[in-house]
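The block underneath contains the structure these notes are about, expressed in structure tokens.
A single protein chain has been omitted from the complex, and every remaining protein chain is retained in its original position.
Chain naming follows the written order as A and B, and within any one chain the residues start at number 1.
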Amino acid sequence: MIVKPRDVMPPDARTLPARFYVDHACFMREVEALFRQMWVCAGRLEEIERPGQFVLRDLAGDSIIVTRTATGDVRAFHNVCRHRGTRLCTDAAGTFAGSIQCPYHAWTYGLDGRLLGAPHMDEVPHFRKEDYPLHAVNADTWDGHVFLNVAQSPAPLRSQLADLPDKFRAWRMQDLRLGHRIVYDVRANWKLIIQNYNECLHCPNLHPALNKLSHYLSGENEPLNATYMGGRMDLRPGVDTLSMDGSCPRERLPGLSTEDRRRVYYYAIFPNMLLSLHPDYMMVHTLWPIAPDRTINVCEWHFQPSELAKPGFNAADAIDFWDLTNRQDWHVCELSQAGIASRAYTPGPYSNREDLLFAFDRMIVALHERPV
Amino acid sequence: MIVKPRDVMPPDARTLPARFYVDHACFMREVEALFRQMWVCAGRLEEIERPGQFVLRDLAGDSIIVTRTATGDVRAFHNVCRHRGTRLCTDAAGTFAGSIQCPYHAWTYGLDGRLLGAPHMDEVPHFRKEDYPLHAVNADTWDGHVFLNVAQSPAPLRSQLADLPDKFRAWRMQDLRLGHRIVYDVRANWKLIIQNYNECLHCPNLHPALNKLSHYLSGENEPLNATYMGGRMDLRPGVDTLSMDGSCPRERLPGLSTEDRRRVYYYAIFPNMLLSLHPDYMMVHTLWPIAPDRTINVCEWHFQPSELAKPGFNAADAIDFWDLTNRQDWHVCELSQAGIASRAYTPGPYSNREDLLFAFDRMIVALHERPV
Partner (left out) sequence: MIVKPRDVMPPDARTLPARFYVDHACFMREVEALFRQMWVCAGRLEEIERPGQFVLRDLAGDSIIVTRTATGDVRAFHNVCRHRGTRLCTDAAGTFAGSIQCPYHAWTYGLDGRLLGAPHMDEVPHFRKEDYPLHAVNADTWDGHVFLNVAQSPAPLRSQLADLPDKFRAWRMQDLRLGHRIVYDVRANWKLIIQNYNECLHCPNLHPALNKLSHYLSGENEPLNATYMGGRMDLRPGVDTLSMDGSCPRERLPGLSTEDRRRVYYYAIFPNMLLSLHPDYMMVHTLWPIAPDRTINVCEWHFQPSELAKPGFNAADAIDFWDLTNRQDWHVCELSQAGIASRAYTPGPYSNREDLLFAFDRMIVALHERPV
């Protein structure tokens, strides 16, 4: 294995001060600047395949309905009636029968958000239905991933994704389908999860199983991009994918190059998506910040439909491997959160193998220094 | 059925901004201005029939002992020893044996609040027992209802009740006795419960059972009074009271007019009493605000003693009907609380059928604009 040395860290390359992880105002600033201004990954198109099918998402306290119109458009709305503010819908997923009706006074909206009916409001002379559509949330998709943006007039998703669609076109993510989902409730700041994801210096100590399949010094990182960061690692000789024993009982994804069949790509797409592309499956984490010290972390494993359709399909080898690794990671993130919250914490020095973390931290600091 | 049209709402008749429902300072302002300045309904005289019999009430964090003296006077005291502040009493109800003794150092008070004994304080030359009576809370009654007022020198209960004693004299509420009590813990602002109570526009959608017994457009509201608001609704032909099937297995209250035997009266008596008078029973809700988004809601059903005394007395028809309706109401209040707390909420337009709510909101806004 050829280990490429990393650039040497500057002398001031230290972890962030504690307030970035424990202070509520800092947390809200990040929620505003990142989770309310950027596109956040909110799941997969297959969850809303048919018109009226919907899922709810909770984005930093705001409940959002994601659904599909009769003509197949993906649409998202705040889950708030325009009459008296009532939540319209409480089921986490389901199918609307052609329209969305408030349980309180029966105000009724189309799947496109238009107000269709408002009992007794016609007695109010100045009332016009067209003034009270559901509050819309921007929605768009990328290769089967659904993204939401609650800002008023955001830049298009394409500009946030930059060159990622080109970079990962060969994986044909739009063809993959959900095999398994685990929701983790992590008592740590969302940034600790992203930082944990973007270095493998911890792998020999924390993840002996992973390190046996993929050497922690293998692979290469890209320099930090404005909206994402990531890199790739190599599978060790004789290892075919990341699974309990390193073997791969599934067909590889079609169209991957010989090199990419021996690599795993790890990309953190800001602010909330961790995309892990394996030779034969895709793992996606989406992060949902709840509090400075709490993040809901939804992990999904996606496979080729041809594999899912096989009798006795069983991906426990990949799911168990990552569930084990995930739990090790979230536990150590929680230990970091607890330690950083201590009055004794002081920023510590980064090694050269934590280059992406240092770059990410600079971006976070710049965001906090930006005038509001 | 003749439906009287309501006055047309002005163009700016919108629901309150979110802060009135979610902000802690707003909540405390309302607690101070309403729950600590006005008389609050705190139960029924029958709960403290005998001298020394007591109940505890928790009014916005203050524990209050309500009891009766040897001479039959209703008295209320803060549940705080004048020595070192200890809670005197922790039982929710019971009977004092002639006096109230602190469990800590045995300071002992009469049922009128006077300090009777304070061990070893006679060794302190400047100490005088008469300086340390229990902190009194004003107490008064109306037709069997007990009211408390924690203000120093409040206007009399009569002035707050205005013409209500005259209006509801015929129901002889003082003769009724408790049949059942349910305590609801509602995750919504106290005002949402009052607003929900004062319009029936939501009845066809939310309460099909209620709407079958009493048409939602029937009846009439009074204009908002300074200290209460309410109106009446009519029972549909063939319906005798609000019960699971609309029949009335009980004698009607004596002394009601022919018209009032066909009506239900709904009065919200500020700040915390919802009085619902049926031809054959009285339902009373008392509201106890805990937090901007939480209210304890005590619901009681009261009947004639002659009915309660009948062998096999069973009022499940009335209790189950309202428990079902209550739960529908509290659920939708909680949905409103959740939606209003969303960043996407904006005040929405009131219909002409929500006239009392708009008037109530104006009163609340005026209260917040008042100099402290």
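Descriptive notes on the structure:
By our rule, contacts are C-beta pairs under 8 Å (C-beta built on N, C-alpha and C of every residue); 3 or more make two chains touch, one makes a residue touch a chain.
Here the structure is a predicted model, which means the values were calculated and not measured.
The omitted chain makes contact with just one of the residues B:A106, B:A155, B:A291 or B:V365: B:A106. Of the options B:E47, B:D62 or B:D175, the residue whose C-beta touches the omitted chain is B:D62.
Checked against the full complex, the one of B:R87, B:R236 or B:H368 touching the unshown chain is B:R87. The residue touching the chain not shown here, chosen from A:L206, A:I290 or A:A359, is A:L206. Where subunit B meets the omitted chain, the residues involved are 61-63, 78-88, 90, 103-106, 118-121, 123-127, 132, 135, 150. Looking at subunit A, the residues touching the absent chain are 5-6, 8-9, 11, 15, 18, 201-202, 204-206, 332, 335-336, 338-346, 348-353.
In this text, only the chains that are shown with their structure count from here on.
Subunit A and subunit B, compared by their mean Cα positions, are separated by 47 Å.
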